[in-house]
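Shown here: the complex without one of its protein chains, the others still in place.
Our next item is subunit A:
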Amino acid sequence: MWVRSTMAYRTSFLIMTLGNFLATGLDFVAIALMFTHIGELGGFTLDEVAFLYGTTSVAFGLADLVLGSMGRLGRRVRDGTMDTLLVRPVPILAQVAADRFALRRLGRITQGVVVLGWSLARLDIDWTVDRALLMPVMLLSGGVIFGALFVLGGAFQFWAKDASEVQSAFTFGGTTLLEYPPTVFGKELLRGVTFVVPLAFVNWLPALHILGRPDPLGLPAWIGFAAPLVAGGCCAVAGLAWRAGLRAYQSTGS
């Protein structure tokens, strides 16, 4: 239904899709501009940074496409429209995800795919079986990890009500972080995004294995393959938080 309603404003839809395409596009232009001054950033070439950029962009784009509406949950809780969702015989999570489902978000994925393709064409990767296998696994588990963060952020809204920006710090902030090589950041931050909020499993750890580079934290090379397990764990945590959030929900009564 939201797809059809979006199509009612065709000009706006086209501008929005183009906007989303440009959104992440201009981000990449900024990185490319950096590389007009330097040959390597944190020891990584532009092609390698493009690979990191493309993989995180696709993973985030997948999660954003399905669950990007989660940020609006706080508003629903505030204005009481959450109640209408509760009385319908469809899982709440599915309803929130479908709420204002925005096809324009395809722009972000397309852009990620373009940059990823560009980097793959330029990089000279030694495609062993495990690396080729890791590629789709990385993109999918990355999407799932981001998706879990979206749900976690949504669950947090049941208590915080208007703190959707905290979620942005992890989702949008996460993609910004993962666009750059891990060697750029401090060790404490790397430990944080590996062991606390496991963003490093979205692309850094698998990507380092594909690019044939050692992990700055000295973790073993197979750690990248743990991404699906980590993604599963994130889902479990997000699911529990979501249920707890729903139980804690109190209608504003308006």
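Keep this in mind: a residue touches a chain if its C-beta (ideal position, glycine included) is under 8 Å from a C-beta of that chain, and two chains touch if they have at least 3 such contacts; residues count from 1.
Here is the rule we use: contacts and distances are computed from a predicted model.
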Complex member absent from the view - protein name from UniProt, among "2-oxoacid:acceptor oxidoreductase subunit alpha", "Extracellular solute-binding protein", "ABC-2 type transport system permease protein" or "Protein-export membrane protein SecF": "ABC-2 type transport system permease protein"
Touching residue (missing chain; options A:T84, A:T128 or A:T176): A:T176
Residue among A:L86, A:A163 or A:L240 that touches the chain left out of view: A:A163
Positions on subunit A where the hidden chain makes contact: 9, 11-16, 18-20, 22-23, 26-27, 29-30, 33-34, 36-42, 104, 160-166, 168-170, 173, 176-177, 180, 183-186, 189
